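The complex is shown incomplete by one protein chain, all other protein chains being positioned as in the whole.
Letters A and B name the chains as they come in the text, with residue numbers starting at 1 for each one.
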Amino acid sequence: MYGVMAEFDSVQALVDASKQAVTAGYTVMEAYSPIPIEELNDIIHKKRTTLSRFVLMGGLSGMAAGFTLQYWASVIEYPMNIGGRPYATWPAFVIPSYELTILFSALTAAIGMFALNGLPQPYHPVFNVERFSMASSDKFFLVIETTDPRFDHGATTRFLSDQGAKGVYDVAA
Amino acid sequence: MTTDTYHSPESVSGLQKLGIAAVVVGLVLTGVGYSMTGLDRFYQAYLVAWTFWLGVALGSMALLMVQHLSGGAWGVVLRRPLEAAASTLPVMAVLFIPIYLGMHDLYHWSHEGAAEADAIIAAKAPYLNTPFFLGRTVFYFAAWILISQTLLKWSKQQDETGDPGLADKMAYLSGGGLVVYTLTVTFAVTDWLMSVNPHWFSTMWGPLFMAGQGLAAFALGISVLVMLSKTAPMSHVLTSHHFHDLGKFLFAFLMLWTYLMFSQYLIVYSANLQEEAPHYIDRNNGGYEYVTYALMALHFAVPYALLLSRDVKRGIGSLRVIAVWLLVMRVVDYYWQVAPEFHKTLSASVIDVALPIALGGVFLTLYAMRLKSHPLLPLNDAGLEKALTHHVH
Partner (left out) sequence: MANNVHGHGSSSASLNAPVLAPGHDFETITEAVAQIPLAKRTPIGWVLGFMGAFGLFMMLQAALGKLVMTGVGIWGNNVPVGWAFDIINFVWWIGIGHAGTLISAILLLFKQQWRMSISRFAEAMTIFAVACAAIFPLFHTGRPWLAAYWLFPYPNTMGLWPQFRSPLIWDVFAVTTYATVSIVFWYVGMVPDMATMRDRAVSMTKKRVYGVLSLGWRGSARHWHRYEVASLILAGLSTPLVLSVHTVVSFDFAVSVLPGWHATIFPPYFVAGAIYAGFAMVLTLAIPLRVAYKLEDFITMRHIDNMAKVMLATGMMVAYGYAMEAFYGWYSSNPYEQFMIWNRMTGPYAWSYWMLIAINAGMIQFLWFQKVRANLKLLFVMSLFVSVGMWLERFVILVTTLHRDFVPGSWGMYYPTQWDFMTFVGTIGLFLTLFFLFMRFVPMISMFEVRTLLPQAKVKSEHGHGN
């Protein structure tokens, strides 16, 4: 078994239930919603993502790659006099370096986001609950997982029902 | 609707005193500088100082019109500071007089016989001649004062009567006013700044200075709002969300200015034409290259890197440091645009610092007086309620 899932009708009910669960001492849980809810991450996970640091590094390496490429090609490998300009024509080199900075940053942001989220992921236990197909349109779910030290099938199920859940389901692993 | 009247706190009187002190200090320093270097440097430094402070007023007027058109919480909280800056325009017009007196020193094309000696000046004579130049100046100021004073008058009426029709009237005037602003400022900077070298021309010139004016206007507005946010009544109003928005605009204008500067440089550098390249040759030699490097590092790179951070934009103190810093760098930029046309080697004098301080003192005194005499928020603005609860986003 993976955990116990509670279904809610509204954003507010899910946020309230998550808060209650944290207060009750549950730690290993996850909320699912059809829209981004800024507050949920702060309530449940409390940590902001480190994605922007990766993106900064990606961008800087793009910039370095751009300048190195152009410098090497135009100054070292095949120097050519173009209208008396210095071989290292930095104002011109700014442009490709700039584009590569953005390209590398953007790819880092997108790939990094998916990688940190563990996507693509072909299988996940929550999809075993039939009602969960509503999680992408208008229902809200909170899953307390079995790995939670405080997890107890009966008590956790009761706790979730008490939070005003419209339904509580067992999630097969 | 709120019943608060948002009277200005003591700090605004402090700002006024600072302005008066700056006038005194600036004038004393100007005297010192004048005794050292004479009239020659005076007019050049005056042109830098006057176009800079006039630019702050004009940029504020433009942003005021933008906020009348777009609305938004940033505009509501920034409106009174912008209006205060725009209210200085009549005095700025009077301060043109020294430019008129210094025309002979500033504008080579105004010399008797300049056209006969130089074919390019001769070709431009239908535009660059003293009567037309002065006539245009009168026209620019007439337009700016008419627009700004009308907006200020309606804004005051809006405070008093709450007539909802006034918002529409201000929006209509602002739409047309922005068109007038764009055209007049383009020609004004062509007259006052581009024509110090009658051979130089660049179609980017107007946008370049408009971006600089917007940047300076935001920088001043943010600095003053930070000061106001320390005490009641504005301490209850201004939140980190407001400053985050304003910080984004400051960042956007900084990027815009950099973008226009770099584009102009790259285009001139690549084409390498004899009529344009000297503009940059002058600024990359004779010691001016250090000013160029300083602009790249301190007007662009450092503030840019700092403003990238969300915490810096939300941090009220850090934002003020950057804003004030950018105002200083704007003066350096004007200096960089003007000074190499008069002295081929870099030589700063006391007067280059004294005049921006003196004129800044005049500006700040008027600014504080205006800010003091009106509520710090537009009381009957439809967006006020929204701006006061600006926390969700």
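One rule holds in what follows: contacts are C-beta pairs under 8 Å (C-beta built on N, C-alpha and C of every residue); 3 or more make two chains touch, one makes a residue touch a chain.
Nothing here was measured: the structure is a model prediction, and the numbers come from that model.
Touch, as defined at the top, links the missing chain to these shown chains in the whole complex: A, B.
The omitted chain makes contact with just one of the residues A:Glu30, A:Asp148 or A:Asp170: A:Glu30. When the missing chain is restored to the complex, the residue among B:Gln264, B:Ser318, B:Ser349 or B:Thr365 that touches it is B:Gln264. One chain of the complex is left out; on subunit B, the residues touching it are 70-74, 119-120, 123-124, 127, 164-165, 167-168, 171, 175, 179, 182-183, 186, 190, 201-207, 236, 239-241, 245, 248, 255, 259-260, 263-264, 266-268, 270-271, 273, 275, 381-383, 386, 388-393. In the full complex, subunit A makes contact with the omitted chain through residues 10-12, 15, 18, 30-41, 43-45, 48-49, 51-52, 55, 69-70, 73-74, 77-78, 80, 82, 85, 89, 92-93, 95-96, 98-100, 102-103, 105-107, 109-110, 112-114, 116-117, 119-124, 126-127, 132-138.
In this text, only the chains that are shown with their structure count from here on.
The mean-CA centres of subunit A and subunit B are about 43 angstrom from one another, to the nearest whole unit. Of all the residues in subunit A, the ones that touch subunit B in their complex are 83, 91-92, 94-95. Partner subunit A is touched in their complex by these residues of subunit B: 262, 265-266, 269-270, 272.
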